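Structure first, commentary second.
A protein chain is absent from this complex, but the other protein chains hold their places.
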Amino acid sequence: MKKETLVRLLAEVQQGLLTPEAACGQLTHLPYEDAGFVKIDHHRSLRNGMPEVIFAGGKTVEQVAEIFARMAKPGVNVLATHASAEMFAAVAQMVPAAEYHAVARILLLRQQEDEPQGRVAVLCAGTSDLPVAEEAAVSAEVLGAEVERIFDVGVAGLHRLLAQRELLRTAQAVVVCAGMEGALPSVVGGLVSVPVIAVPTSVGYGASFSGVAALLGMLNSCSPNVTVVNIDNGFGAGYVATLIARAAAVGRTV
Amino acid sequence: MKKETLVRLLAEVQQGLLTPEAACGQLTHLPYEDAGFVKIDHHRSLRNGMPEVIFAGGKTVEQVAEIFARMAKPGVNVLATHASAEMFAAVAQMVPAAEYHAVARILLLRQQEDEPQGRVAVLCAGTSDLPVAEEAAVSAEVLGAEVERIFDVGVAGLHRLLAQRELLRTAQAVVVCAGMEGALPSVVGGLVSVPVIAVPTSVGYGASFSGVAALLGMLNSCSPNVTVVNIDNGFGAGYVATLIARAAAVGRTV
Amino acid sequence: MKKETLVRLLAEVQQGLLTPEAACGQLTHLPYEDAGFVKIDHHRSLRNGMPEVIFAGGKTVEQVAEIFARMAKPGVNVLATHASAEMFAAVAQMVPAAEYHAVARILLLRQQEDEPQGRVAVLCAGTSDLPVAEEAAVSAEVLGAEVERIFDVGVAGLHRLLAQRELLRTAQAVVVCAGMEGALPSVVGGLVSVPVIAVPTSVGYGASFSGVAALLGMLNSCSPNVTVVNIDNGFGAGYVATLIARAAAVGRTV
Amino acid sequence: MKKETLVRLLAEVQQGLLTPEAACGQLTHLPYEDAGFVKIDHHRSLRNGMPEVIFAGGKTVEQVAEIFARMAKPGVNVLATHASAEMFAAVAQMVPAAEYHAVARILLLRQQEDEPQGRVAVLCAGTSDLPVAEEAAVSAEVLGAEVERIFDVGVAGLHRLLAQRELLRTAQAVVVCAGMEGALPSVVGGLVSVPVIAVPTSVGYGASFSGVAALLGMLNSCSPNVTVVNIDNGFGAGYVATLIARAAAVGRTV
Amino acid sequence: MKKETLVRLLAEVQQGLLTPEAACGQLTHLPYEDAGFVKIDHHRSLRNGMPEVIFAGGKTVEQVAEIFARMAKPGVNVLATHASAEMFAAVAQMVPAAEYHAVARILLLRQQEDEPQGRVAVLCAGTSDLPVAEEAAVSAEVLGAEVERIFDVGVAGLHRLLAQRELLRTAQAVVVCAGMEGALPSVVGGLVSVPVIAVPTSVGYGASFSGVAALLGMLNSCSPNVTVVNIDNGFGAGYVATLIARAAAVGRTV
Amino acid sequence: MKKETLVRLLAEVQQGLLTPEAACGQLTHLPYEDAGFVKIDHHRSLRNGMPEVIFAGGKTVEQVAEIFARMAKPGVNVLATHASAEMFAAVAQMVPAAEYHAVARILLLRQQEDEPQGRVAVLCAGTSDLPVAEEAAVSAEVLGAEVERIFDVGVAGLHRLLAQRELLRTAQAVVVCAGMEGALPSVVGGLVSVPVIAVPTSVGYGASFSGVAALLGMLNSCSPNVTVVNIDNGFGAGYVATLIARAAAVGRTV
Amino acid sequence: MKKETLVRLLAEVQQGLLTPEAACGQLTHLPYEDAGFVKIDHHRSLRNGMPEVIFAGGKTVEQVAEIFARMAKPGVNVLATHASAEMFAAVAQMVPAAEYHAVARILLLRQQEDEPQGRVAVLCAGTSDLPVAEEAAVSAEVLGAEVERIFDVGVAGLHRLLAQRELLRTAQAVVVCAGMEGALPSVVGGLVSVPVIAVPTSVGYGASFSGVAALLGMLNSCSPNVTVVNIDNGFGAGYVATLIARAAAVGRTV
Partner (left out) sequence: MKKETLVRLLAEVQQGLLTPEAACGQLTHLPYEDAGFVKIDHHRSLRNGMPEVIFAGGKTVEQVAEIFARMAKPGVNVLATHASAEMFAAVAQMVPAAEYHAVARILLLRQQEDEPQGRVAVLCAGTSDLPVAEEAAVSAEVLGAEVERIFDVGVAGLHRLLAQRELLRTAQAVVVCAGMEGALPSVVGGLVSVPVIAVPTSVGYGASFSGVAALLGMLNSCSPNVTVVNIDNGFGAGYVATLIARAAAVGRTV
């Protein structure tokens, strides 16, 4: 949506030439905001109530700051993943209310705060998996779920996991982050009956091949309730787990 | 659970030494039926209401028939994936009510029939993906979901998919099967706001590497609502989609 | 061509011992200029009207500067790809008219300016793909095509691409750059009937394997008008697209 | 397009309620023919004058026959690649005019015969590459190009290729098929100034990895006019080469 | 050792020209029996009391039979792995006492029977892993260990494994066979304090890549007592486990 | 184990309400110490007499220091692998008695010193493999074995290895570290009759693929007494070799 | 060379219009015989005295027979590798003097018999490597070298190899074939001072990946006199070894 279009539209509302309902309808059909190097899609948040999301990896600091600021304007929540401290500094100058979760590498702006709905458990196998697990947990919280963190419960010391079994079973969706052999999702998948989103992490060395070993393990899980996202994709796992848990909590008629 | 144990337990119930409730409690804690070469886990169906499932690949015809027959005894639904026509013949002799879906390579016994709950859409990119898509669809149906099949809607002829947009949006979970470049889940993920379970298929040749190209494409999907299962794993996708759709349809309190 | 040979040849022209036509013939058959560590092939630009091109990657700053300066001497356009700012500084001292496109990492000297012929559309899926898309676009412009940039039209938000459909169809050749799942070329291939040159980019993380996921996706495209170049090879794509579009625009008799 | 819709439309034309022009317009917008397990896209041939194409790999004999017969109805040319002799037998019963090119594994129906336009050269490195080279050549011929075959000109005996240099330069687009080290496209790319479509073939053994070695070699070609298609994808190469050569021969205004 | 040499040696013993002790010394230094296409190493069994072992894979039926018969002559135990039923038939004609374990694909001749020493547990994750697990178990038995089989205890149904915990802890070395995600060795490694030999099996499909997923998972095990052998190498695992268990049982002074 | 629990337990012992034996029993069943981001498992050292081990890779300096200090409290030996000099500095402030083996990258605290039992030989192929070989050797020493180092005995100069044959045969378990082609374990495996733990190292370049070549070589060893650990996993090899050698030296009844 | 050209040429020689020397010169410059689907290069044998060679893999029986017969005409030796028994039958009908080496899969015609020059040793690690080793040995013999076969000398039983050390040192070039871990060339490379041509074989299973493990091992050999050819390429190794040994035996002035 070009700026002139927006200005004209709002002017018409102001002048009473257009009812707010009609304007809303038009905005819903205007596909996106064309900022030259980027086309910002305000639709998504309107359509499904999710915040705007930026994948900051591979973008320049200036690009991230400009996109973040534009996305923030309509008053919605904004989330940038794979964000550096330097990006945070640049964004904070334009959007002072922005927060930065350093461990999760998430840049965040909360402008709408709803009651969390649906309960997501986020597990990780070891302390080294924390950044990915936190990316999942923070994402799920921002997206509107209640999050239970269950960390450092790798399969080589099974009693640590088994001790959390009851807590685990209160979740409507489970995210499991693990590097190295990536065996945790299969074990967790056998303990719960809700969907398990497995996140391979790049933790390990040698034949872990930066997370490939864990990825393959998870894709071959013998627990049928396990699905997989990309290596280190904590955000994606948190996103899908929230979709599942919220729908289970509030129901979703078709 | 050894046979003697079971016999003794039932005898005690018969003699009034044990109430049915107590016996049930014991059975729930008795872990499994030990058939020598296989340990049949009757728990799973008790725990989450899902049917018993056999992965027939790599098993002998005799093993599949024996496991199927044992699993069928308690009166639950039984499902065997990757099953050959020869296995069906062997099973049918022991369990005459068993059915065989040749395209989906699924061996099936329905002993309990519930009203389907939750709505799953199963899409595939081309006619060659049909076996995997049918495995997902049949699995979801047996597991208790209502299934909408939307086949042959590959991305190279986008209008075929766009024409099904409304139908697609009635589902609470979506399964998308695609081989070759595996691009369909990303496109579908942008059209719906529910979870999309992507199934790479081994359809293709050359640099498709028996489904690896599609698998990688799906793992790297830029649509955040996409998660992935193993190549050709229609069953797993149907299973998770059903979990999601049913929970959304009936709610799931924690 | 050794320096002495060239000097002798030109002296003969000067003295009237050789007509310019004859000298031209000789030059066309003299294979190349031997600068010791490099053999500069002045033929290519004579043969097909394309500028001289240097792949600066893996060469030292000094080598690039010397090759660039030598190539520039005959008055043709010169293009160096994968060039650093440091290389530009060194070249600019020897060839002050040289320009540098920092985003595209292209070093450029325009000494001949022709009317552009043929129309090339350059698309990219996301903002992170910009460097590669700009390499393609700048290359195509220097090589003599008119270029239309259509950026940030990834498949997860299809309406952004569909809104550009008409513009897209004015091109005689299309370059599509995409990382991650690399699905855009297949979708674009279905919307146009001209050749699509797909460029996988190394944008992504984890199972994108620095562009391999996108590369495989593109090689397996179900759109038959898609061909592929190396990961991040914007230059190659721009080069071939220009060859195609120019031949379509001006015809090419055999 | 459902059958009823078509019947009604044609009835209206017959009754004079609809002009043929208007009917044509409607047909152009009706997206496809829905045959249950397959959605036949009659658009493509209308849009770009290309024949209908079926990828027969992974389809059953019955599916191929039914799709072929349906596609053949509107009187256009039809092409099925990766087709077996058994498929030909099934098709021939329904479409007696169909032909079979056993070496190229192409099933073909010619119902429209236009003057060939544009000239495509198809080269292969060795006799073992013949099936792929023939697939490219036959495809290009059916698609409307004049084809020059230059076979068995591998780089280890360079004089065989150099002897064909003049012939080679008469083409407006070149297809080069090679297995093993896949070096031929680079060498050919240096000898011509038109686009070269490289087709890696699965010819070889050991570290050829069924064509991967050739594929990688071609993707890394140092000749900038080389683009690549999938391993053994002779059809795709013939398709794109024809698009290029025809546009060069007849021009293509935008 | 050429036949003549052996004959002469024995003759000298017979004639009293050589004491048995001296002959034994000579035999220990004679390196091997040269049968033309194969050099049979009688040393190994003399040196470490292990039976002679033949890897039958890639050998012809005739070669296996001839090698087996030669190895059997000195009265030791002989073991051939990867042996087909056809090989058994050929061997049985020459060595009637040979046995065949069809599931384990092991051809066996027991000529020496010692009391088993050391206790090896052999586990497998699922019924499909049986052939490899049996190869390990039969090998360990022939090599002189007492073997406990604990089968079908995959991690998705953890209670089946936990129920065997006590039994498991009686072993001095543990072999764990698993395909698919290969998670079982890590879990078992956490439950016992003796060495665990992990055997990835080729059970699975798609991204199991014929056992690579399981192999990588096992190499990255977070349990430090896990080491790994080749995919499907049940024999190797049984061999090493027996070495470990026997040394632990009988002690091994240095 | 929460702090309060521990305090209460010890108070009860002090007050005579609990015998030491009973307290010990309870402690053995209390699963672990929950430090928020990490769950410290004091069990392992109690169960098998091995020291506590930290994989420092991927953890922050602060995390390593805190975990190390907590683990040190019960007076056991503590070992951290993949530890940097910076981590040592942080740990040394909290645990002054900690030592650092820079070559092996091991952080170490010895609080219990037992007589070494069992003899482990550690070999490496070249000087570049030293860091991994030292990691194995230092680990084995800390874990309680006597260690013989035999370094720089690569297979290209066989006489260097053969000269150590006698020394080699005194070990009850052998660790062999090698990069590049990784052939040394096979050769050593033929010279000894005890288990050989092979450690591929990332030494090499080009087609060594950071240790993959050596890893594959070792997995395919034709010596049946060879098992393999992850690339550069000197610690794991030293751990398992110590388990084997100690059990052989002191016997292990079941 | 077209047939007419050849006929005319020979006629002129017959009629005394052309001396044999002149005809020979012309023939040397006529590039090849164009048989339609194949271009037979009679040059090679004239230029370097080597026989004509056909790679029969991927060619039809008819193609092999026709090429073989044409190559045989000038009276030179002809060699076809990767040849089946069926091909031999077809060739024998046209060229009765042809021989077939079944183990080596070589089809052979000897029409010139020279005294062998230069001595090549061919080694293999195990009996399963025999087909490749025989391909190398037979090739070297046909190409004119004296061949010493030293088979079944794998590194796990080093004394078998060391016993052949003196014999090995009489060769001017060495071919070493090995599958599995492929360690033999490195060991042999340390024992001799002439070039060693390493041939990885596809013998093995699991992580041998059809010869990739052996290939990588050989490429990373720490013996500097080792070079490598493709997996199972016995012919190539025999060819190069013969070039080296013959040049060493007879000298080669430049």
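Per-chain residue numbering starts at 1, and chain names A, B, C, D, E, F and G are given in the order in which the chains are listed.
To be clear about the criterion, contacts are C-beta pairs under 8 Å (C-beta built on N, C-alpha and C of every residue); 3 or more make two chains touch, one makes a residue touch a chain.
Predicted model, so just to flag it, every value in this text is computed and none were measured.
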Partners of the unshown chain among those that are drawn: C, D, F, G
Absent-chain contact - pick from G:78, G:109 or G:219: G:219
Residue of D:81, D:139, D:164 or D:208 in touch with the missing chain, whole complex considered: D:208
Candidate in contact with the missing chain, chosen from C:139, C:164, C:202 or C:220: C:202
Residue of G:140, G:183 or G:197 in touch with the missing chain, whole complex considered: G:197
Residue ranges of chain F at the interface with the undisplayed chain: 126-128, 130, 151-153, 157, 159-160, 163, 179, 203-208
Missing-chain contacts mapped onto chain G: 47-48, 50, 53, 55, 119, 170-172, 193-195, 197, 215, 219-220, 222, 224-231, 235-237, 239-240, 243-244, 247-254
Chain D, residues in touch with the chain not shown (by the definition above): 125-126, 154-158, 179-183, 186-187, 189-191, 204, 206-209, 212-214, 216-223
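Going forward, only the chains that are shown with their structure count from here on.
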Topological distance between chain A and chain E, in contact steps: 1
Chain separated most widely from chain A, comparing mean CA positions: G
Identity of the chain that, by mean CA position, is farthest from chain E: C
Proportion of interface numbers common to chain B and chain E (over half same, under half different): different
Chain B and chain D: spacing of chain centres that average the CA atoms, whole Å: 39
Chain centre separation in whole Å, for chain F relative to chain D (CA means): 60
Where chain E touches two or more other chains, by residue: 55, 126, 157, 179, 204, 206-208, 212, 215, 219-220, 222, 230-231
